[in-house]
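Complex shown without one protein chain; remaining protein chains in place.
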Amino acid sequence: QTYKFAVVPKAMNNPFFDVARDGCLKRAKELGNVECIYKGPIEHEPATQAQIIQDFITQKVDGLAISVADVAAMTKSIDAATAAGIPVITFDADAPGSKRIAYIGTNNKDFGLALGKQLAQLRPEGGKYAIVSGGPGAKNLAERVDGVRESLKGTKWVEVQGSPTFCNDDSALAIQQMSDLRTATPDLGAIVPIGGWPMFAPEGYKAFVNKNKKDIDAGKFTLVVADTLKMQLELLRDGYSNALTGQRPFEMGEKSMDTLLAIKKGQKVPEVIYTGLDLVTKDNVAQLLK
Amino acid sequence: MASTGATPVLELTGIGKEFGAIRALHGVDMHVHPGEVVGLMGDNGAGKSTLVKIIAGNFRPTHGEVRFDGNAVHFYRPIDARAVGIEVVYQDLALADNLTAAANVFLGRELTRKFGPIALLDHKAMASRALKLFGELRSETRPDDLVKQMSGGQRQAVAIARTRLSNAKLVMMDEPTAAISVRQVEQVLSLIHRLKEQGVAVMLISHRMPDVFAVCDRVVVMRRGEKRADKAIHDTSPEEVTALITGAKEAA
Amino acid sequence: MASTGATPVLELTGIGKEFGAIRALHGVDMHVHPGEVVGLMGDNGAGKSTLVKIIAGNFRPTHGEVRFDGNAVHFYRPIDARAVGIEVVYQDLALADNLTAAANVFLGRELTRKFGPIALLDHKAMASRALKLFGELRSETRPDDLVKQMSGGQRQAVAIARTRLSNAKLVMMDEPTAAISVRQVEQVLSLIHRLKEQGVAVMLISHRMPDVFAVCDRVVVMRRGEKRADKAIHDTSPEEVTALITGAKEAA
Amino acid sequence: MMTLPLENPISFTNIGRIRWWQRGIFASQTGYVLLALVVLMIVMHFASPYFFTQGNMQNVAKNFSFIAIATLGITFVIITGGIDLSVGSMMCFSAMITSMVMVELSAPGSHFVHLAADGKTVVANVPGLILLISVLAGLCTAFIVGLVNGFCIAMLGLSPFVTTLGMLSIVRGLAYVVSNGRGSFPGGPDADYFYALTSGDVLGVPAPFIYLVILAVVMAVVLHHTSFGRHVFALGGNEKAAELTGIPVVRVKIEVYVICALAAGLQGIIISGWLGSAPANMATSYELNVIAAAVIGGANLAGGLGGPLGAIVGCVLLEVIRNGLVLAQVNSYWQQTLVGVIIILAVLVDRIRSRMT
Partner (left out) sequence: MMTLPLENPISFTNIGRIRWWQRGIFASQTGYVLLALVVLMIVMHFASPYFFTQGNMQNVAKNFSFIAIATLGITFVIITGGIDLSVGSMMCFSAMITSMVMVELSAPGSHFVHLAADGKTVVANVPGLILLISVLAGLCTAFIVGLVNGFCIAMLGLSPFVTTLGMLSIVRGLAYVVSNGRGSFPGGPDADYFYALTSGDVLGVPAPFIYLVILAVVMAVVLHHTSFGRHVFALGGNEKAAELTGIPVVRVKIEVYVICALAAGLQGIIISGWLGSAPANMATSYELNVIAAAVIGGANLAGGLGGPLGAIVGCVLLEVIRNGLVLAQVNSYWQQTLVGVIIILAVLVDRIRSRMT
């Protein structure tokens, strides 16, 4: 018997979910009896995601893996799907109060804490820092911001006014904002983008870094960036950032398929599966790039 | 003839209007009495339509004062002028192309029927009333046709029909007969006669000398924004007026 | 007078046009010879402008055939008609309000100067040529003013000036004198005379009886989409034509 | 005024009868898009067996009602020749205010909810009052935004595009500010009424659909049988003429933008009831969908044309495309391309008409 599992990302225009999708597709192919349908709203917009879930319920797919765009909204949809007999798991972003069977992903608070900790370790002497975030409405990003702030609370790092800036997942805008932040506060000690957006535009990012190369080499300006896509690792290797903290979206995709299949087969699955974080610096980048 | 003793309905003193560098009007004095038909003539671009638009509250004059019914008035919008009893047939007709002829005639003063608290349009009454008005003008205009699809003359008939709806004190017609056919021209002239009999003041702008001489009591000639002549119709002749319009004669 | 022996420039047979349920034209036959001035008269909504628009390639006829210079023609767009030598002054003038008078006159056939491979507009030449054309019409129209800001008659002068640019074989004027002043009317009539002398055929649509009788060789009367009369000007009288227009007389 | 007796009443000998298929809806873009819609639904039926199931039809009915009410509102604006880009943000902001007020009023200690002796909360007042007040608060916000839009456009004469684009940004920003980016959730004792009224159904018909039908009928009457409606059309046909004939242009314009904002606000409140949440990024970029629906249904951005039926047909078409492509399991990347193709094809059908005349 073959199963049709639908994977619903928060937004299809985010490269992060492309990696998760690739994980799903690869795993589905390996499993053989699983088909992975990848479909979500183009932009991060909860109502559209809810409508798409409805359509999958109508279509009677065999399982749903959802990256939750809005907890309250999705709780209703998840419960509706469960009522229709479709098992639901969440990945990347959770809806803890819902009837979802399992969550696969990272703890975003921990993610933020890790980013902060990396910065504190690299530059214990402290300074001014700014955060670049994606969209003001995304809960997981808000948690990361909280994490960063919390872990830097006891240190000598202080956040500048106007941080975080929101780039709406737009790479060009993220880099423009980083330049502006640096111009606004010339003694800015660090920028922490809590998503990989600026590095998704490698040339623009390099141009920005090259302008500030002197300060970076002198240890006066530090870049700790979230996510560990291949291009980001290469940039780190080439000295364009000081540290990266990454989730494992590919694994999230793979595990989603495994978990849904296990549920279908009546096996018991753990309720929360953390895929873990990768903490990358110059020292271990080569190993991750392998 | 006009009762020159009574207060004029309309009195203009020193009206001037500039559009940037163009001096469209300059120091125009004029008055119109109730029941008087005044012809306003002048070359193209002499400022006739501009004058009408100032009186109708469409533009505000740069200089001068407008008095209506004895009081100084300042119209900020056309609706203000309409409220005191000024009706205008504009040269560009002011029609909403996407509406029917009947709807255009009644624009801004639709007939409604009350259904409890709600006033709904009385389509039938408007259509039949409009048909009657077009009939009076001898115009073959169908009330339910869209104005967009109408011929030039039919459009003009719609614009003229509008002025018949209210009890105006002053009716200004800016070239009302330009596009209409012989038979309707007669009707418009007889309409002006009837207005006059009812004591309504009429200002007729036209390039058609015979029409002006047929209905007007007085003729005012404009040239390049200035008033050049203001004569009772029996004191002048078409030849003189033509000479004044073209500038062959400077003033009279 | 017209050389009735030669082939007509324009020959219409059985032209019909329906707009939905409105039969705007029905079975119209007509011909115009080179150097002939034909007056087209009729009540409002008789179908005159529709006929002009069909000849000008603006509408396609529902029935019938148009022959130009002896050949059957099918105009798909106005530009096709213009290409064979038909010039039209439209009743609604067809002006682009946001351009200057000079730009409007030369619309679609701008004067340019070559700079190597690039042809740039020759603003000066167009302005001076336009000024001359307006002068010929005795119209106080400034070439560099925007048409938007112009008076009704100035706009009409711009539309008329256009026809003077090309060597047309047939010029159709749909109420060219409706909005213009006495003096310019004379100029338009003399313009028609000059066109006639040059062997150009002219079709004049007008509601002004004296104008038609002053310049036309022949008058065609339309009523409710049908041709009711087609007479040489010296075989008829204004009274007869009026009767035909209003329907008092059925046909002649 | 006295009327002349007519010697011979005018008759129109050259006017035939307009055949039924040359009149009304059959001669309008709305009619032809409706035709395209029917064709599309038949195609979808063959593409997916689930399409015509009762459950899916209910879904479709609900989903399209979600943008249709806002589309009715914007249709007024489009008929006057204006545009309103702030509807998406407005939907979000109204929904957010409503649920924030609902939660606020439901907090123990407010004027509406008291603590009983046993520590449980007790609603002190009439049931439903909290709901009523919070919905009114949401609509009030919409009213104010609509008023500001209308004021800038009608009184100050700013371009509708720029004004409402600015307002899009302002309103969305305010939604972030008031919720601190977090969004809000309806809550308190009246939340259940709220959910029943927004996502419940009556005999299988979703509640939003019922509201939609009622509003559409009201709109049809207002547009075609009241002076206000007449003035709206006149404004779109020739604003200058409308001004000259004494139509209160400024007032009508302001009213139109207020109606649009109110419709968007109501729409947002209904959506938030269905979602059970008013997230801060709700309805992002819905303005394009809403305008597209109106235009596809036959409203003309140049003004003077449009109506409720067209608005609804446009919304149904967009929803059927969206829903159908998911059901038909088209590759999601191709889906987006197909959505575009079908939108263009649907309006292309209308060209058959111009070819036929």
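Going in written order, the chains are labelled A, B, C and D, and every chain counts its residues from 1.
One rule holds for everything that comes next: a residue touches a chain if its C-beta (ideal position, glycine included) is under 8 Å from a C-beta of that chain, and two chains touch if they have at least 3 such contacts.
Computed from a predicted structure; not experimentally measured.
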| item | value |
| --- | --- |
| Omitted-chain contact residue, chosen from C:K17, C:H31 or C:R162 | C:R162 |
| Of D:L174, D:A220, D:V250 or D:A328, the one touching the omitted chain in the full complex | D:L174 |
| Contact set of chain A toward the excluded chain (per top definition) | 12-15, 18, 21, 42-43, 136, 160-166, 169-172, 175-177, 179-181, 183-186, 200-207, 211, 231 |
| Where the unshown chain meets chain D, residue by residue | 85, 152, 156-159, 161-163, 165-174, 176-177, 180-181, 285, 288, 291-292, 295-296, 300-302, 331, 333-341, 343-344, 347-348, 351, 354 |
| Contact footprint on chain C, counting only the chain that is left out | 56, 58, 77-79, 82-83, 88, 90, 93-99, 103, 107-110, 112, 118-121, 123, 131-132, 134-136, 138-140, 142, 162, 164-165, 167, 194, 198 |
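In this section, only the chains that are shown with their structure count from here on.
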| item | value |
| --- | --- |
| Distance from chain C to chain A - Cα centre to Cα centre, in angstrom | 72 |
| Centre distance in Å when chain B and chain C are each reduced to the mean of their C-alpha atoms | 29 |
| Computed distance of Cα centres, chain D from chain B, in Å | 43 |
| In chain D, residues with contacts to at least two other chains | 15 |
| Residue numbers of chain A (touch at least two other chains) | none |
